[in-house]
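A single structure is presented below for examination.
Only one protein chain is missing from this complex, and each of the others stays in its spot.
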């Protein structure tokens, strides 16, 4: 299935990606699985998604845990803990 | 000894007094004794100072309890619980 | 730390800006404005007259502000409180606190209001179609103040 992935703040800078359309391999249907999939790209991706960095995820604008299920057409976003205000 | 006594809000209205110079009889040297002394004037004074009404007292601009000692030249004030803000 | 008791209205926005811009290391500004409501305890209010105790009122407010400055990391605090005859939607009181961090600014601002409500000598008299009445002190104001004593 195809989804949109967005990256913000430190992630966007390190990955040099702000957004991409992604065709997910079969079996990659949770946030945790997607993070593993992205980590497998190596280098900066590995560093960001292998668990050492605190990362938050949102699906369709709502904060979710890594167990959340991804559906076709979803907008999935990854970003560091927020620091506004 | 001589003191100044001030009355505020409901007390001022009921007693029709806002301030007076008062020569205290011997033995009247606490707020409680002064209140008893004032209550003995009868009528509105009795109603205000005999204990049914919640009354606060201040000596020289500081809130005090009824046990506080009065000295010559003091400014003693009586008023209802405050309602500002 | 400034305290003003005055007949005139005040410009809350200007006071808040002044305190906010006074120090470049200020990160947080908390403010409170109390205004006259058109209804109190179910009765329509046409005017509200505020009496105070000149001399003592300023001292009481100053003591409250000083106590707040001892408890929290404040850069500055301002209290402006009016007296005299006010109407619905007239401003009664302004409290502004500034601090490096928001927790201190919020706590100090609310503390000052809670203590002002129970310790600063002001008295309110309401006038409505049915006549005049002195506003009664609320026990909820005493409990609001007591919260700070158990912390």
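Read from first to last, the chains carry the letters A, B and C; within each, the first residue is number 1.
The working rule: contacts are C-beta pairs under 8 Å (C-beta built on N, C-alpha and C of every residue); 3 or more make two chains touch, one makes a residue touch a chain.
Quick caveat, the model's predicted, so the values are computed rather than measured.
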Legend entry - Neighbouring shown chains of the undisplayed chain, as defined at the top: A, C
Legend entry - Hidden partner chain, touching residue among C:20, C:71 or C:133: C:20
Inset, instruction - Identify the residues of chain A touching the omitted chain, counting contacts across the whole complex. - result: 6, 8-10, 54, 58, 61-63, 77, 79-85
Inset, instruction - May I ask you to list the residues on chain C that touch the chain which is not drawn? - result: 11-14, 16-17, 20-21, 24-39, 88-89, 91, 100, 102-103, 105-106, 109-110, 113, 140, 144
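In the analysis below, only the chains that are shown with their structure count from here on.
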Legend entry - Chain located farthest away, centre of chain C as origin (C-alpha): A
Inset, instruction - Compute the distance, rounded to whole Å, between the mean C-alpha positions of chain B and chain C. - result: 26
Inset, instruction - Could you put a whole-Å number on the gap between the CA centroids of chain A and chain C? - result: 48
Inset, instruction - Express in whole angstrom the distance between the two chain centres, defined as the mean CA positions of chain A and chain B. - result: 73
Inset, instruction - Would you give the residues of chain B that are in contact with at least 2 other chains, written as numbers and ranges? - result: none
Legend entry - Overlap residues in chain C, where contacts from two or more other chains coincide: none
